[in-house]
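In what follows, a single structure is set out as structure tokens and then discussed.
As you look at this complex, bear in mind that one protein chain is not there, while each of the others sits in place.
Entry: chain A
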């Protein structure tokens, strides 16, 4: 009630004087009122108290709101990492792996022809089923990303064509036509030139999205921290001023507000640090090594495909020997110059996957490295037979149903890689699970504490204000 009267009186007063310069343009009343406000708000002690109460309450509530918002955004991103982008990224990797596995298995089944055991056929069909199922899931969940959708569409279009070509190859082969082998090589060429690159792109898009969610989840909420500290400083300053004016040592309301803000700050810091460390662990022990491991699995599968197709080609093509050399060099490092036996290979994706892997996964990968050496040896034996024209011996050494074949060494290697993948996925889940809960608690807690702090401010300053009435 008093305020408008006061304003009315103050407006025509000499307050306008400090307007500088010769420009004597009439200042609008609104601006004049606004410029006059700071003086008015601090002219008398009660006015100062009232202003302080309003500002402090606003500050405390702003801190609460900012903290809740930043923590909730990070909780959402952390939840996204666990429940959405990591599974999607792993699904994309699994699509990639299934397709490469189907390609290798189709070649094995072709080489074994009528002798192909049920397990080999089941594996091929299982791979196609998995790829089709995961593609449908990816199509349903990829949502906004048109880039991912584009690769999914490519794969959806190609998958049935590929399966048809593989069936034709088998049918021709059963009739004794060499054309069957040409069909299988054509089918595999489609897979390697079109489908696997598309699957790789899809996996890269999903991996990029996972990285984005990680960045959003573990960026530190600096703004909330800064505003919190500012609030705390202002609260303390306010209490010091009150102490000087009133000689009362404690103001319980303001003290409580300070404690609440301090608690919220501590909670925010601790919660963020804990979530960050959980996410960093999940990334270092899960998401990142999984990526290297996925690459190793694909390279192993493609090496196996090249090995099989070399036999399918029956000397019609030198491409596959070159592919084997390039792929295995990437997987396990180039063979030593003098490596006649054992290859003396070192480095490569397998070694990188092992060095970054946690506990059990590292053990599985060490085992995989040993198995690769055996596979490499057996491959060399088979290749030597093939070079000497002993196709049957080469065939037997490669896909023969014995434990001494290259195929069985590869299968054992693949199993160890799968074991490592399971361990790394578990490490991811163990570390990442619950980080969003921690951050959600920070958001809710800081909101409650801010409301409490605001109440403390109003109560503390309200007491002092009451003394003027």
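What we mean here is this: contacts are C-beta pairs under 8 Å (C-beta built on N, C-alpha and C of every residue); 3 or more make two chains touch, one makes a residue touch a chain; residues count from 1.
Keep in mind that, in the parts below, contacts and distances are computed from a predicted model.
*Asks:* There's a gap in the complex where one chain should be. From "Simple sugar transport system permease protein", "Glutamate ABC transporter substrate-binding protein", "Anti-sigma factor antagonist" or "Biotin-dependent carboxyltransferase family protein", what does UniProt name that chain?
*Replies:* Its record in UniProt gives the absent chain the protein name "Glutamate ABC transporter substrate-binding protein".
*Asks:* One chain isn't shown here. Among A:73, A:179 or A:229, which residue touches it?
*Replies:* Touching the chain that is not displayed is residue A:179.
*Asks:* Of the listed residues A:43, A:141 or A:314, which contacts the missing chain in the full complex?
*Replies:* Going through A:43, A:141 or A:314 one by one, A:314 is the residue touching the chain not shown.
*Asks:* Which residue, A:122, A:392 or A:467, contacts the hidden chain when the whole complex is considered?
*Replies:* A:392
*Asks:* Please give every residue of chain A in contact with the chain that is not shown.
*Replies:* Interface with the chain not displayed, on the chain A side: 113-114, 172-174, 176-183, 185-186, 313-319, 386, 388-392.
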